[in-house]
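Note that this complex is displayed minus one protein chain, with the remaining chains in position.
Right, subunit A next:
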């Protein structure tokens, strides 16, 4: 296990007015925390930070809560932001994370040949995919147009069809 160092540090650039959040106190579902959050919720004193699945991997990031509080999230490497992570909890306020749903591009290839080619294309682009029976889902990171343009040839001759099955 790596050594734990604990000493003071100073954020260097324009961080004087930021609220520093440097630990995950627990999960919103933990019994004790849940009880306190319930009380704060009645007072409108829970603030949420929404992260994308990708940004949740970061350990240092500037964010703004839904109440407009500017925060510096500076976590140790061992920490991991998940949905419902509590970053601040005191008598006056709680700050809790939410993870936004990932946008998936759902595609159905016309036949085995199209499926093979689509799989090659996804792998060649290092796209994150998941398989759901006959549907291949591509995780959209950044503008969706970038994916659609690269798949244009598949759509134009109907080798691949995009579906919206609510997933």
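As a convention for this text, a residue touches a chain if its C-beta (ideal position, glycine included) is under 8 Å from a C-beta of that chain, and two chains touch if they have at least 3 such contacts; residues count from 1.
Here is the rule we use: contacts and distances are computed from a predicted model.
Novice: Missing chain, UniProt name, options "Proline dehydrogenase", "Cytochrome c3 family protein", "Antibiotic ABC transporter permease" or "Urease accessory protein UreG": which is it?
Specialist: Per the UniProt record, the undisplayed chain of the complex is "Urease accessory protein UreG".
Novice: Pick from A:24, A:49, A:74 or A:122: which residue touches the chain that isn't shown?
Specialist: Checking each option in A:24, A:49, A:74 or A:122, the one touching the absent chain turns out to be A:74.
Novice: Considering the whole complex, not just the chains shown, which residues of subunit A touch the missing one?
Specialist: Residues of subunit A in contact with the hidden chain: 2-3, 5-16, 18, 20, 22-23, 54-55, 57-62, 72, 74-77, 125-126, 141-143, 146, 149.
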